[in-house]
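Just below is one structure, and these are the notes that go with it.
What you see is the complex with one protein chain gone and the rest in place.
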Amino acid sequence: MDIEALLQEVCDGSLSPEAAAERLKRLPYEDIGFAKLDHHRALRSGFGEVVYCSGKTAGQVCAIFERFAAQDSNVLGTRATARQYEEAQKLLPAIEYHAPSGILTYITKPLPQKGLAAVCTGGTSDIPVAEEAARTAEFFGTNVERVFDVGVAGIHRLFDQLGRLRAANCIIAVAGMEGALPGVVAGLVDCPVIALPTSVGYGANFGGLSALLTMLNSCAEGIGVVNIDNGFGAGYLAAQINRLAMRGREEPA
Amino acid sequence: MDIEALLQEVCDGSLSPEAAAERLKRLPYEDIGFAKLDHHRALRSGFGEVVYCSGKTAGQVCAIFERFAAQDSNVLGTRATARQYEEAQKLLPAIEYHAPSGILTYITKPLPQKGLAAVCTGGTSDIPVAEEAARTAEFFGTNVERVFDVGVAGIHRLFDQLGRLRAANCIIAVAGMEGALPGVVAGLVDCPVIALPTSVGYGANFGGLSALLTMLNSCAEGIGVVNIDNGFGAGYLAAQINRLAMRGREEPA
Amino acid sequence: MDIEALLQEVCDGSLSPEAAAERLKRLPYEDIGFAKLDHHRALRSGFGEVVYCSGKTAGQVCAIFERFAAQDSNVLGTRATARQYEEAQKLLPAIEYHAPSGILTYITKPLPQKGLAAVCTGGTSDIPVAEEAARTAEFFGTNVERVFDVGVAGIHRLFDQLGRLRAANCIIAVAGMEGALPGVVAGLVDCPVIALPTSVGYGANFGGLSALLTMLNSCAEGIGVVNIDNGFGAGYLAAQINRLAMRGREEPA
Amino acid sequence: MDIEALLQEVCDGSLSPEAAAERLKRLPYEDIGFAKLDHHRALRSGFGEVVYCSGKTAGQVCAIFERFAAQDSNVLGTRATARQYEEAQKLLPAIEYHAPSGILTYITKPLPQKGLAAVCTGGTSDIPVAEEAARTAEFFGTNVERVFDVGVAGIHRLFDQLGRLRAANCIIAVAGMEGALPGVVAGLVDCPVIALPTSVGYGANFGGLSALLTMLNSCAEGIGVVNIDNGFGAGYLAAQINRLAMRGREEPA
Amino acid sequence: MDIEALLQEVCDGSLSPEAAAERLKRLPYEDIGFAKLDHHRALRSGFGEVVYCSGKTAGQVCAIFERFAAQDSNVLGTRATARQYEEAQKLLPAIEYHAPSGILTYITKPLPQKGLAAVCTGGTSDIPVAEEAARTAEFFGTNVERVFDVGVAGIHRLFDQLGRLRAANCIIAVAGMEGALPGVVAGLVDCPVIALPTSVGYGANFGGLSALLTMLNSCAEGIGVVNIDNGFGAGYLAAQINRLAMRGREEPA
Amino acid sequence: MDIEALLQEVCDGSLSPEAAAERLKRLPYEDIGFAKLDHHRALRSGFGEVVYCSGKTAGQVCAIFERFAAQDSNVLGTRATARQYEEAQKLLPAIEYHAPSGILTYITKPLPQKGLAAVCTGGTSDIPVAEEAARTAEFFGTNVERVFDVGVAGIHRLFDQLGRLRAANCIIAVAGMEGALPGVVAGLVDCPVIALPTSVGYGANFGGLSALLTMLNSCAEGIGVVNIDNGFGAGYLAAQINRLAMRGREEPA
Amino acid sequence: MDIEALLQEVCDGSLSPEAAAERLKRLPYEDIGFAKLDHHRALRSGFGEVVYCSGKTAGQVCAIFERFAAQDSNVLGTRATARQYEEAQKLLPAIEYHAPSGILTYITKPLPQKGLAAVCTGGTSDIPVAEEAARTAEFFGTNVERVFDVGVAGIHRLFDQLGRLRAANCIIAVAGMEGALPGVVAGLVDCPVIALPTSVGYGANFGGLSALLTMLNSCAEGIGVVNIDNGFGAGYLAAQINRLAMRGREEPA
Partner (left out) sequence: MDIEALLQEVCDGSLSPEAAAERLKRLPYEDIGFAKLDHHRALRSGFGEVVYCSGKTAGQVCAIFERFAAQDSNVLGTRATARQYEEAQKLLPAIEYHAPSGILTYITKPLPQKGLAAVCTGGTSDIPVAEEAARTAEFFGTNVERVFDVGVAGIHRLFDQLGRLRAANCIIAVAGMEGALPGVVAGLVDCPVIALPTSVGYGANFGGLSALLTMLNSCAEGIGVVNIDNGFGAGYLAAQINRLAMRGREEPA
């Protein structure tokens, strides 16, 4: 908020105190009754808009997508149901849906895909969460390399893929059950690893708690952990890190 | 309990009913007031006697060692303190003590060391627990290969030692923090792996719970888990498995 | 990996460096898109292939079974549904299904059954998990003795069956609720006991946590614990231990 | 509270309304500033007074003992320190102290000891808690049979003592670690079993939680559980049950 | 087991060793394949038979009831479903079912109801669990006084009912949510209180854990706790205590 | 309870001892079999009656509402289902239902709405719980300002609404997931903040535990926490505090 | 922040844009290097300053007290040690210390004490935490009635004190172990009850968790809970509520 410039305008008489107060207060979001849409976010981050669809009615999801679409924003919906997609598609035919990961995307001006993030999983059951992460990163302009089913119980599969992992600016390592993959990967690469625990497993996995604790306690360096099954959070963070890595390569510091 | 034989003796008149009842009841243990010594255990297992020293006075530990020594048993003391050792040594000069692991040993007739168990650790801080396991296995007649500090955060160190691990009949994999070592090892060998979590770590390791859960949830096959820091339990189980593996090789089935 | 032999071939000129590099890299697994099949495992262990069916579509399960069948492997499916079985049976009529335990088996060359493992349970509700363990052990070539409903609340039932338990090379003790069975059994036998907690119970059993903690804290010696309801893991470990015990009896050391 | 009788006295004029109100309000306890002494309890229960000494200064403990002593009550102090004992002894030389269990007793009119409660423990480390239970039951007029170190890991020791256990009106079964003793005992007797978990153990025993959960989830019938290390609570409950059992035998119903 | 008498018979020649061994081994239970029926229990306790119906098929429940009925035993089924009842009723028309508590009863020779146990609840939602307790106690020959909806949030309701509670030999106090009822009741009576936590509540009640912990930590004396929702366990224990209290009143000691 | 006045009447002969005893005992509640209705509550608090509908049959809910309606009480039903509403409406057409929050209201004599409480939420998914709180506060005579979707992840939205929050006598801050809203709000206002955690979220939120712990550990001053999803409890407490704040403003102290 | 007034001054030319920006930014706190002192808090709340002394050196505590004292603020130190007091007293002789509760107070202009809050405890061990609450409330201008040792295990003690509790505008109910006191109190009064759990107890109290859960799950209405042992938080909230209650009585609405 460039307060001094605004105050200078008030001082110059080019802006009335009332208008200035109004401008200070009119923060960049819009109220549509049941939700406050945050147009500010896209301005601030240069990314697109995000809608957490879980627990919203199909009608509410549609209304939010429409409002954002009216602003020519790209919109990403997470944890969306098929029913929400069907309703939304009637209003916005260009909307797309990936059922296993529950990702809705509405793209008006595609971002150029830059850099590279890798997404690897321990098993095949982790793929839906991994796809949520991968598609989120792609939505925010990141090239994504998928390296699935390379869990540590058969570690030769992981080694065969190391080259693909090492090419990335950052790696999302997805695992349920024992959750050991991120620690092993972090010991083999020198870029940041985002550890994404899943609730896959049974018994003493306690809905993903086991994998979460493993990742938090990893002895390997360079790991940041996100919530259980939080593919969106991992993908967003990967896109941020990738963007940092690529920004410099394009514009001189 | 060969009940029929005993009953036959009663039938034959070679044993009075009273004496038979007495024999049935006089189970092979001895009461010394504060503890019931289980001489039966050595008979049953062909191993030696074990004393859990934690929470006993030095005097109590001495008394138990003396009683077993009087039976010419080998005796293993676990979780012993230096003070318990000093007291016991006055009575039984041949007693030996390994301070880091808290292991006391009193050997009257050394068992032949057979077969091989390997004990590997993730870090150097896991060594005291690993030594409790290794010395327990040795006490019960097992050759032990130590492979320390080969944690998964630098997994090349583990691969270099795979040959030593694969030579064993069974492997004890010791790890704190994330506890991923047993799962990785079990994926690389085809013998049973005993997973031994330690309380090494801090924060969300919750006194070893993190490592314990990791091991229970491992996707790799062929893993049995013991309690946190329970080196004795791991060593005993390893000795049992090793003995099973070796028994057959000596005596035709 | 016999690296030296391979390098010798390169040295001899009988193998080109490119071919050698290729062979080093072509690890024994196969990628069918959504899963990496690990043919290596059967080579390594002399056992068969295993498919964890939970969370896979019927189609995916069929595809994996077919691929393994094409290699003439025996295949074991765990946690399979009736629907997965029906689909798979259309392609592989020889496939068999045991509904309570969710075990699918496809046997091309039956393994000889050797040695003996015992599987005992505390109650009748533990039987499905016990059957998963027993059938897994049988798949991997183990004779299995079933001793069900011998829980410690009526301990005379257990004593009557001790003879059958003591004949085994290793015992899987299955229990929910309080989970005391493995500790009592381990105090009565001298072979390894695999403790398998089940989620049977209610209230403060916390989905099997109570039984799991009981088993980890057992004072009895010679116990390795697996995850709650992990019948497969227990059966696999029992087969490994039994194989170790029998191997020696057949071939001189 | 015989309200009608009291009201009749008011009606008769033999008691003034003010005095009646006073009597209704002057509940049978006494305020000594930092604690409200409950003389009522002894009236109500026919037992003696109890002081929980933990967290009180030696001076406070002395003051409370003195006050009760002035009422000719027997007094039981729990969780007392040696220092509290030394101070109290100066004022009340007849006070007695049992250090391992932290029990202080001041007896003015000994209760006749009746009936029988048994106190059994899994190991020797459980003895201090067991003694707190036993001495509490004795303080409240119960004969106590001690049967220590009969844990389920060597269950033959327990069977040898069954006769002593079966003679009791109620049994306190004390165990740490896996805590399986009460369940096994309850399956072998037909009187109530009070399950008393101790914090003895390490690792995943979580300060006695493991034993507590085992006892709550026991399949055996006739078990009531008390808090971890709560020897006093177990002893008090045993005395109540024993008194119920004996009361009838003395006075015709 | 009157071993000496049996041995005397062997000595006398009135019993062959084989027959004696057989008799020693033929413990009083019967194996019907999927369950070992424990006829011993009724002999030992003078009570009836109990079947835990949860997790059994209607057919299995019927088979067990029939077998017991054939022995002229009273039978109590717990956690039974309406479907199990309907099946069982076809075979045993005299069977009765109480749906809210899931209690099945088949009575061949009614026990005389003696003494008194009280069952009180904090709220109306606790009534199904309370009825399981009450009906269990009644099955085992106990008169039961029901005092429902007297929770501590409106404690005057409890005081109005104190007379009914104080008439009992033992009280089962049932409560969910905060679980404070047993502690308050135990402070007002001088008989044993069986604390029965229920899973009623939401949020941080964690399925009854909150009520369970409250009861275990109660400062009041004379409380034994059973598992969450374990009405059967509470009712059985109450019947045992009541029987102890009444036994003496009938037969001179 | 004005005991002295009552006793004076007895003394005067204007009240018989029996009648006095009866009056002392006839506490102001009514027993309708399955529930004890507490008419006392409305007398004591000047508020209305409350029925916790969860776990009651539609018939039971109707009966309770009717009984209270017969007393001309306002009645609030919480956690009611649509089915309970439909049944109740047949008998009491004036009853109203708010489906998302499960609130039933039957108003005979509307309370005047006074003062102000604010209810703010972190997200839109928290609104149902927030409405339970708001409608409860309104039922008990409180004006309520709703300020929804102002979570801390976009804190500028909160600042824009601070004026509305600061006008209130007390604020209910509702949040799931991380639960940080109450702490931030409490740092910005000087009235009491009632922290109401919701179970909204996934993964390591553990059904609202994460939000609950955050609120309990808040560094900000002036926060009282209620149970997870307990909108009723928060609304009731807010109405009490608001009433305290307004009472003085109307009547001189 | 009266933004419009400030902007008007800029518009009038009576304030330069730079000075206005500065004033907007110079928020009312002061930086002394290791801590940012929040002078704003006293302005906002009309109360005094608070210093959380735990984890600060004696020197740091002194420095902060001095700085506040220089502003003529009253200052309250919580969780202070004797050593911190001794150092601070050298600089500010008027400082006072209450050792059991760890409360430091430095009063320059005493607040008038108004209204009434009651602080009651379950036992004597809860008194230090209760004193932290009471002294905090007093520091912020509240009359406090102390009603100690009235726990629910002897509930007649509580009833005798009800009059004292009912005179208060709000009640802090302090309890460890089972933590039932706040629920019982809230059912007997019609003012807000602040539930303050303590860590007093042992075994399954888990450092106060048991009492905390009890309080959160209370069925009684009108309860707000604070963190375990958080006497300061309870006292501050009580002072806020009391101030709300009294404010109106002094100034017409």
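For clarity, chains are labelled A, B, C, D, E, F and G in written order, and residue numbers in each chain start from 1.
The rule we apply is simple: a contact is a pair of C-beta atoms (placed from the backbone, for glycine too) under 8 Å apart; a residue touches a chain by one contact, two chains touch by 3 or more.
Please read these numbers as outputs of a predicted model, since none were measured by experiment.
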Chains shown that the absent chain touches, full complex: A, B, C, F, G
Options F:Ala69, F:Met177 or F:Ile194, residue touching the unrepresented chain: F:Met177
Selected residue (touches chain absent from view) among F:Gly77, F:Gly122, F:Gly141 or F:Gly235: F:Gly122
Absent-chain interface as seen on subunit F, which is shown: 122-123, 151-155, 177-180, 183-184, 186-188, 201, 203-206, 209-211, 213-221
Those residues of subunit G which, in the complete complex, touch the missing chain: 25, 27, 29, 34-36, 38, 40-41, 54-56, 60, 197, 199, 207-209, 212, 227-230
Footprint left on subunit B by the chain that the document does not show: 124-125, 127, 148-150, 154, 156-157, 159-160, 200, 202-205
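The definition used in the following text is that only the chains that are shown with their structure count from here on.
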Whole-Å gap separating subunit A and subunit C, where each centre is the average of the chain's CA atoms: 39
Residues of subunit E engaged with two or more neighbouring chains: 123, 154, 203-205, 209, 212, 216-217, 221, 227-228
Which pairs of chains touch, using the document's own definition: A-B, A-C, A-F, A-G, B-C, B-D, B-E, C-D, C-E, D-E, D-F, D-G, E-F, E-G, F-G
